[in-house]
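Accompanying notes for the structure given below.
Missing here: one protein chain of the complex. Every other protein chain is in place.
And now, subunit A:
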């Protein structure tokens, strides 16, 4: 396959950035999208040009490190992570546009690499059960109905890649935040801190500069793990009931 790549290049956070165009040749349909970029980078390096920087690690769709906004969609045309996208999803001769995640709360570090530490801070605000190591009851003393455990697992599958934010016209992080709030609100282990968790995580999400949710559903449609927007509805319920009965006035 022969392709034309239009890639966002930006030296660092203070650089303005812009598109550069690169032709690539000899691409096999069995290559993953990131392997296609590896080929480009090898060519650039040999020519003495700075390779394109992008985030990636596990390359099996679970670590959440890869990103890339491909032809106007986060992670490209399929509902999967970029590392699991293969070149057979593209046509010979096609022009492919590659950009970083675009969101105020995800500043560009270099080229296609963005800073997603805002997600870590949202979890730090309350995305946990406050138990220390040791001194916990036997695992089977906390029974959980299978249906509830399955729902919690559906939410817990979030890989924290940020595609939901990139897909949203408001750059809202509600799908990400609600997935963790849902998981812990559903499980008996999460009940003790249920109210404060919802309040604190939502407050942190707002403080990071993410936008609000206007229910377009773009996040769900682009989420590589199929996290449902019913989690956002649950988060809103959790948040409102927490706020009306809040102890921190």
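Basically, a residue touches a chain if its C-beta (ideal position, glycine included) is under 8 Å from a C-beta of that chain, and two chains touch if they have at least 3 such contacts; residues count from 1.
In the analysis below, contacts and distances are computed from a predicted model.
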Which choice in "Fumarate reductase/succinate dehydrogenase flavoprotein subunit", "Urea ABC transporter permease subunit UrtB", "NADH-quinone oxidoreductase subunit J" or "Cobalt transport protein" gives the name that UniProt lists for the one chain left out? "Fumarate reductase/succinate dehydrogenase flavoprotein subunit"
Using the touch definition up top, pick the residue from A:63, A:96 or A:221 that touches the left-out chain. A:63
From A:69, A:90, A:119 or A:210, the answer for touching the chain not displayed is A:119
Of A:103, A:164, A:184 or A:242, the one touching the omitted chain in the full complex: A:184
Residue positions on subunit A contacting the omitted chain are 11-12, 28-32, 34-36, 38-39, 42, 45-46, 48-51, 53, 55-65, 78, 80, 84, 86, 88, 109-110, 113, 115-117, 119-120, 123-125, 127-134, 136-140, 142-146, 149-150, 152-153, 156-157, 159-160, 183-184, 187, 189-190
